[in-house]
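For this view, one protein chain was removed and the others were kept in their places.
Now for chain A:
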Amino acid sequence: MANWKKITRRSFMVLGAAVVGGAAFGVYKVTEVPPNPLIPTPGSVPLNPWVIINADGVTVIAPRAEMGQGISTTLAALVAEELDVDWAQVRVLHGPPAQAYFNAGFAERMSNEPDFKLASQPKSHNVVLEAVPKIFLLQITGGSTGAIGGYEQMRLAGASAREALKAAAAKRLGVTSDQLKTEGGRVIGARSFAYAELAEEAASLVPSDVQLRDPSIWRYIGKAMPRLDMAAKSTGTAQFGIDTWLPGMKFATVRMNPKRGGTMRSFDPKPALAVAGVERVIDLGTGIAVVANNTWSAMQGAALVAVDWGPADYPADTAAMLDTIAKAFADEPNSRLRDDGDVEVDLAKGDVIEAEYRIPFLAHAAMEPLNATAWLKPDGTLEVWCGNQAPIMTRDACAAAVGLGGDKVTLHTPMMGGGFGGRTDPVPAVLAARVAKEFVGTPVKLTYSREEDLAQDYYRPAAIARLTGRIEGGKATALWGRTAVPSAARNALGRLMGFAPPGPDRGSVEGGFDQPYGLPNYRYDGHLSDLTVPLGFWRSVGNSMNAFFLESFIDEMAHAAAADPLTFRLDLMRETHAPSAAVLQKVREMSGWDSLKRPGFGRGVAFCYSFGTPVAQVLEVEQTPDGIRMTRAWIACDPGLAMDPSIIEAQMTGAMVYGLSAAAQGAITFADQQVVESNFYDYEPLRLHQVPAFEVAILQNNGEFGHIGGVGEPGTPPAAPALANALFDLTGKRARDLPLRAAFDFVT
C-alpha cells in the first residue's frame, strides 16, 4: 500500500513523463491519464492536450474559458515559460469538451475548513486524493480556480513539450538532450531547429525526465504580460458566442415562462407571424421561440405573442419570499462550520449587540446577453457555439435535448462577454439545439433580449442574517452569526447534476464562518430555506452575502467598543493569520487611514478571505451637492503567488466595482411571481463617473506552503460592507439592508 501522504500535488503526469522534484506520478493514476483530444492537421502538431506546434509558433489550448478574467493569457504564459517561445509566437484557444481539461483547482474548493487554515500548513494530499473522482469530469471554469489548477498542469505541459522537442533534435544530432538548449522557439545544438521542424517526430516521443524551471529564472510568470486577446478586443475582431455568423443562418429569440418552472397553457403566434421577417413561432413547452431573418424582428415578434403562463411554485412577491426565508431561523442550522469556544455561555453574560441584515436577489447581467448558435446537419451531427463555463455538461445537455449521443455533438466555447457565474447553466445551448432541430441543415442563432436575460437568470439568493456579539473592556468576546438563505449550490446542482449534495452547505456560510478573526467565542450557522426561486453562482457566491453581514457587524462592534474599526479588526487577526493582518495593515498605510480624515468625507474598511486570497479594502465617500460620491478606493490582496500583476489589479478593481454596483443599486425583485427589473435602466450597474479612483497593492506573504489564491472573485465580497461602513462614517446612519440607494442618495 502506497503511502499516499508522501505523494505530492505536483505529480501530475504529462505524456507519461515522470516528473522530477515531485516524487513519482501517483495521484492521477487513481483513474487514467486522459486521452489527448487534439487531432493533428497539416502544419499543426499537438504534442499533448495543451500544446500545438505550428509553423510560426505555438498554440496553447487553455482548459479554462475566457470571460474577461485574463485566464487564457496567464495559462499561455505558464506554458510559454517552460517551452521557451517568444510571447509574439504564442496564440491561445479554448479546448474542446474533454476529460483532459478537468479543473484540478477545484481540489482547493472541496474542504469545509477555513481557507486561511489550509494556507497555513503543508498541503493535505489526502484531500486531493479524495477529491480526484469528484473533480475528474469537471471541465468547469469557476471558483477562482483557473490559475491555481493550471499552475502546474500548464507548466508541465510546456516543459514536457520542450523535452520532447529536445529529444527529437538529440536523435537527429546523435547527442543527448542535456547537450541541447532551447530559445525563442528553437532547439539549439551543433545545429539549430525550429520547433515546427521537430514537431512530428517529437509527438511520438515520451520524455523521461521533465524538470520545471526554478522561479528565479522565470521570464513570464510574475510579469504583467500583454493580454493575448487585447488587440482583438480593441478592434471589434474578437469573436464572442453572439458573433457566430454562418452563411444562410436564421436568427431566433425565446420567451420562456417568467413564472419560473411554470407551464405554458396556451399561446397565440399570429401577431408574431405578422411581423415582417418572422418565419416561425416554435412551441418549446414552457415558452416559445420566434425565428426570423434578423434578430430584431424575432424579438419584436416574441414580445407580441400572447401567452397564458402557468404559475410557479414560489411566493408571489419579494416580501413574501423574505418571510419564507426568515422562517428558516426556526429550524436547526444545516451548517455550523465554525464553533470556537462557547458563544452561548459568553453571550449569556449580557449586554449583547444584535443586528439583522437583509440582502436582495441579484442578476449576473453580463454585457453579452445569453445566446447560442446550433446547426443540426443532415448527417445527424450537431454543431453548437456557446460561451459557457462547463463544456462537457453543455455538450451532453445539447445531445440529450435532440436525442443524439455526445459523440455526435461538436461544442465550441468562444469568448464570453462576461460570465460572473451566469454561464454555467446549459439552457441557452439546449434551446438553440431544440430550435435547430426544427431547421435541419440550417444554422440558427438564438439571442436573448436583455429583458429575457434578466427574467431567466439564475439569481444570487436573497438572504437574512442575524448577528449577536458581546464586547467587554473594549474587546470582542463573542460573535454568533446566523444566515437564513436558500442554498444556491443545492438549487443549482440539483438542476445541473440531478442531485443536491447532502451535509453542510459551505456556500450559505462562506465569508462568515471562515474568517481569520481570533474571537474566543465564534460560531457561524447557516439555516437553509426551501424557497424554490431558481438560483445560481454569482461572483464570489456566499462570500458576497456573508462578508456584508459579518463585516458590517464587526464595524458595529468596533463602534460599540469605541475602537477604530481598522485597528479593531487588526487586533482580532494579528495572532490568527499574519498574511491577512498584513493586507489590512497595507490598506491602512495606502489610504492614510491614521491621518486626519478630510471634512465632508467618510471612510469604510472591510476585509474578506475568500477563494484562498485575503483582501482588504478602504473606500472613501464624499457628500456633494449632487449626492454621495465614491471618491477613492484602496485594495490590498495576497494571492500567495502573483502570476500576472496587471491582470490581478484589473480583477481586483473590476470585482470591487461589481460588488459596489450591487451594494449601491442592485436588486432583483418579484411581483406576481415574475422579476420586475427588465433592463439596464432599472437594473443599473455603476457608470464611469460613479466609480472611485483605485490603488491596488499585491502582497505575496501567503504562499509559504505553496499556497496560491484565486483572483477573479475575492475583490467582490468586501465592497458592500466597505461602502456601508463608509456611509456610516459619513452620516452616522447604519444601513442594514441592500441596496443602499434605499437609504442614501448617490450621485446619479
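Just so we're on the same page, contacts are C-beta pairs under 8 Å (C-beta built on N, C-alpha and C of every residue); 3 or more make two chains touch, one makes a residue touch a chain; residues count from 1.
The rule is simple: contacts and distances are computed from a predicted model.
Name of the non-displayed chain as stated in its UniProt record, restricted to "Autotransporter domain-containing protein", "Iron ABC transporter permease", "Ligase-associated DNA damage response endonuclease PdeM" or "(2Fe-2S)-binding protein": "(2Fe-2S)-binding protein".
Of the candidate positions A:417, A:526 or A:542, contact with the hidden chain is made by A:417. Remark: the omitted chain is touched by one listed residue; of A:41, A:293 or A:381 this is A:293. Which of A:206, A:230 or A:274 touches the hidden chain is settled by the complete complex: it is A:230.
Checked against the full complex, the candidates A:74, A:449 or A:491 give a single residue touching the omitted chain, namely A:449.
Residue positions on chain A in contact with the hidden chain: 67-70, 224, 226-227, 229-240, 242-243, 245, 251, 276-277, 293-297, 299, 365-369, 415-420, 447, 449-450, 646, 650-651, 653-658, 661, 679-681, 684-691, 693-694, in rising order.
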